[in-house]
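For this view, one protein chain was removed and the others were kept in their places.
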Amino acid sequence: MNYPIWDVGGLGAGLVVAIIAIIHVLISHVAVGGGAFLVVAEIWSRRQPDGQRIRDWLHKFATFFLVYTTVVGATTGVGIWFSIQLASAEATSLLIHQFVFAWAIEWVFFLGELTVLYLYYYGFKRNTPRMQTFLAGAYFVIAWGSLVVINGILTFMLTPGAWTLENKDIAAGFFNPGYFPALLIRTVTMFLLAGLAGFLVASRIRDEEFKARIIQFCVKWVIPAAILVPGLSYWYFTTLPASTVSILGGGTVGVVGGTLSALTRMAILAGVAGTLLVVGTLVFAAYPKTVNTIAAISMLLVAQLGIMGAEFFREMGRKPYVIHGVLYSNGLWVKDAKDPAQLNGSYLEKAKWRGGVAPRTLAHGEQVFRLQCASCHTRDGYRSVVYRTRDWTPEFGSRWLGTMQDMGVMPPFQGDALDKAALVAYVLSLRGETVDPRDLVRDPQATAERNGLDPGGRGQALRGLEVAGAEVAQ
Amino acid sequence: MSTALAMAGVLAAATASGGGLPIPSPDPLGYPVPPILLQALSYFTLTLHFLAMNLTVGSVFIYLWLRIARKQYDDRLARYLRDLLPLGTSYLITFGIPPLLFVQVLYGQMFYSSSILLGFHWILVIPLVVFLYGVFYYQKLVKNPEHPGVLLLSVLAAMALLGVGFFFVNNITLSVSPEKWMGLYAKSPGGRNLNMDDPTLFARWLLILAPGFTVAGVAILFRGVMMLKWGLTEEGRHNHRIAVSVAVLGMVLEAVAGVWILSAMPDDLRSHVTSAGLAKLLLGLGTAMASVGLVLVFLGRYKASWAYPLMASLAFFLALAPLVALRDVVRQEQLRPFFSLAEVPVHTQWGMAGLFAVFLVAGLLLLLALHMMVVPGLIAGRRAELRESA
Amino acid sequence: MTDSNGTRREGDGGRRRFLGGLGLLSMAWAGGLLYPVYRYLAPTIPKDPFDAEGKAPIEGVKAEDIAQPGQGRNAGFAGGGLVVFRTSEGELRALSSKCTHAGCNVEFQGGSIHCHCHGGVYDLEGKNVSGPPPKPLTRYRVAEQGGLLYVYRSEKA
Partner (left out) sequence: MHTVPEEALKELPPADKALGKLGRALLARFPVWPIVDFLRNKKVPEHRHAAWYMMGGLALFFFAIQVFTGILLMVYYRPAEPWQSVQRIVMEVPYGNLMRSIHHWSANLMILTLFLHMFSAYFMKAYRAPREGTWLVGLALLGLCMAFGFSGYLLPWDDLSFFATNVGLTEMEKAPGLGPWMASLLRGGPTVTTDTIGRFYVLHVVVLPLAVLGLIGMHLLFVQIQGMSEPDSFAALPARQKKHKKFFFDYFASELPVWLAAFALLVALSAVWPRALEAEADPFGAAPLGIKPEWYFLAQYQALKLFPGKLEYAGMALMGIVPLLCALVPFFDRAVPSDRRGTWIERAGVALLAGFVVLTVWGWIS
């Protein structure tokens, strides 16, 4: 409630973050794993009789690697930061204030990573072999170091562990329960992606015999990792908070769950992606000469889908918080939500960004929607509110808002009956139903009896009343 | 219809209610170290960011000019600048991170609010940077960089660079004008706003971009020295002529921007800048060091000595740093009615700060050592290449 | 594979081994994929029909239908078919209606219980007295409550 909510039409701020993050996750993992790949390829190339040829290929790989990791990888990394401050300024502010020096240390790593990569790349033809191997090694260690740091902040959001707003225990927050499994998963994934990027660059080689050798080399990077990731994911899963596990294990997450819990869906996706990677890589190993760019991209796509799925479900498990147990996704602090007087008082009066909307108008409802709902839901796009409320009657809507936090995936509603009524009227107006917010705060039973209607009837009791645009005279 | 209604209501009230500005409260965690330290770190890194940014901006424009004018030696100078562009961009991004981090620690509640209000343009910065960065690599790696299509891309990349600067200036100026916020939020909650009615907007934009020519001029001065040392006298002198012209051009534009910004400022703010001791000192220091730098560039022309470009670089760093600090002084003055750094509690994290210092020093030492081992070899190689082609 | 190049043939051996591994892996993979399919097709275990006291309602017959001695009906509960009857002494009894020989449903015929499929005969205790049935019919404890009949989990009368 401190900050305005970035109200991005049919997309939603969360999806903007996700789109940037998806690109970044893939490339940044390639960026670190690729470092190890460079080291091993450097050493390998010098032991082969046709080392110079391998090194020419390695130079191509390094060019591809440099351009993609800096232009797209580094920039989208900054992009995540740009987008999270728009999507959740409150949480970004908390993370920045708690971990500013961790971030600053990560930046030192980042600066080092970049500079060493330039020294490696621009010195490719001049540096001594030992120097090149050393630079590649230094690059890998530094790049992995940046992961070691950022992983603490990333995992903190889902599993803050013993950290609280009062103790501000940075060590507890950083080395939180999810830290080590996540670090291992990401590290292993890096090797996998480095091998897959190797396929892509190798697929462009014209000489088939040579291509086959490079492909066989890259195969060894993919298979162990693809087998390890599902097991490590299980370990990570065991560190999650109980409420997250129950959200993921329940069938109600998302619009439809049925018998398919989020956990099952995640497990199936992870299992399928891992297995397909192994199978595809074995095909590459068996027929290395046939590997073409499309096939290599297909394997990267499989990996990307697996990663996307994992990140998607990890984000899903964070509901309704942005920082688990501390801050709700819409910027409401859990400590504030525990105070009923604070929670149930008039929202419009205490909201900083209320503007001057008149109470009991649709504008009132829209502002409540924007400040409390729009950080996760769009009106009629991604995570559409219109769709989710398609069966609502006005009475049901008001009642539901009062108990939605019991579902486990929604934060509590902030505001009094008037705010609820305004929000319901606004939400129903989105699908063309006209509801006068005035009528929702009255006793629905009395209204219904006066009009001779069934109080439980679907959407009848309030039909025919005019929408109040201007302030209602009381 | 409902949106229109909402807007009308919000707008009316926003203009009517003067008192309760929607300024978020500072983060409950407070500052991790006394703010003066954060400010110092921020000034230092922001100065480096500006230098890298200026190098890139200046290089791309001089590169385009050389490509289109095409005189003797220009082709090789253009290639030099073209090869600088991706490096400049990557360091402008890298050195942009810490000041952005520290400004969020110091003024988060102001900065986040204005970022959200400009949200659309603010996030547009990312695709723009990916685009221009990609073009800078592309024109370096492509076989025929003089193809009109590639040149067009380069022009677009230069425009994108200017655009990014423009959005940054918008955000920084809006973050100190909370009185405009509610109106802009009502106008476009999706952040399709710009802070166009700020009187100093364009002056500030020019102010941060203009030194680009000067910084690029120093970079060209370095190349000229190298040419002279390698015996390519003609080319070195030619480079130095260009270096002096663009350096002077940059400083003239900077002076224009400075006068413009002072005249566009609200009166009380201007009198603060021209009368308060600290502000006056910073302004004077900056101007003096910039003049020293310009003189050094002028004196260093046609001389095969590293001392001049190195000293000029230092002078321009010392000229920029006080101006960066002055910028913050002005911001604090503008924020005085709403917020001051002293209000925020400090919960110190000395351990983390110390750890950072250790990593920073170790990292910089490592990089320095690696540079000393690698770079001389690279320069020698480049020299051999040039000899062959000459 | 038709190439006469020696090194290539060597590679072919490796390729065979790889193909073998690939085949095995694909089979394992198919097995993994088929698990959801198996679970989809596998019958779900029916809910235990007995309540906390261990009794389940009998469907298809009410107490009034067999109020007189010598009356009997084929009925059932969620766990299987029953033949429910009152002996000439007036005692209420329930036996599994599934003939122990070939699984046909038996019929109560006043003094005895017959199976029409192969002519098996049981007495009213459920004991197999003639014909092919190898075992007696399972006997259930049965009770009447408010006009409805219930059968108990306990198989002893």
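Every chain is named by a letter (A, B and C) in the order it is written, and numbering of its residues begins at 1.
In this section, a residue touches a chain if its C-beta (ideal position, glycine included) is under 8 Å from a C-beta of that chain, and two chains touch if they have at least 3 such contacts.
Note that the structure is predicted; figures quoted are calculated from it, not measured.
*Asks:* I'd like to know which visible chains would be in contact with the absent chain if the whole complex were considered.
*Replies:* Its contacts among the visible chains are A, C.
*Asks:* Check the options A:P160, A:G309, A:G365 or A:G415 and report the residue that touches the missing chain.
*Replies:* The one listed residue touching the chain not shown is A:G309.
*Asks:* If the hidden chain were put back, which of A:V17, A:A197, A:V291 or A:L362 would touch it?
*Replies:* The one listed residue touching the chain not shown is A:V291.
*Asks:* If I consider the whole complex, including the chain that's not displayed, which of A:I22, A:M131, A:V148 or A:L269 touches that chain?
*Replies:* Final answer for the missing-chain contact: A:L269.
*Asks:* What residue numbers in chain C mark contact with the hidden partner chain?
*Replies:* 36-37, 39-42, 44
*Asks:* Pick out the residues on chain A that sit against the missing chain.
*Replies:* 254-260, 264-266, 268-269, 272-273, 276, 279-280, 283-284, 286-287, 289-292, 294-296, 298-299, 301-302, 305-306, 308-309, 312, 380, 386-387, 390-391, 431-432
We adopt the following convention: only the chains that are shown with their structure count from here on.
*Asks:* Among the chains here, which has the CA centroid at the largest distance from chain B's centroid?
*Replies:* Most distant chain from chain B: C.
*Asks:* Counting only C-beta pairs in contact, which chains form the busiest pair?
*Replies:* Summing C-beta contacts for every pairing gives the maximum at A-B.
*Asks:* State, to the nearest whole Å, the distance from the C-alpha centre of chain B to the C-alpha centre of chain C.
*Replies:* Whole-Å distance between the two chain centres: 80.
*Asks:* How many angstrom lie between the CA centroids of chain A and chain C, rounded to a whole number?
*Replies:* 50
*Asks:* Mind pulling up the chain C residues that touch chain A in the complex?
*Replies:* 15, 18-19, 21-22, 25-26, 29, 32-33, 36
*Asks:* Which of the residues in chain A end up touching chain C in this complex?
*Replies:* Spelled out, the residues of chain A in touch with chain C are 268, 271-272, 275, 278-279, 282-283, 285-287.
*Asks:* Write out the stretch or stretches of chain B touching chain A in their complex.
*Replies:* Contacts found on chain B: 2-3, 5-14, 16-17, 20, 22-25, 27-32, 41, 86-87, 90-91, 93-94, 96-98, 100-102, 104-105, 108-109, 112-113, 115-117, 119, 122-123, 125-126, 129-130, 133-134, 137, 141, 181-182, 185-186, 189-191, 347, 349, 352-353, 355-356, 359-360, 363, 366-367, 370-371, 373-375, 377-378, 380-381.
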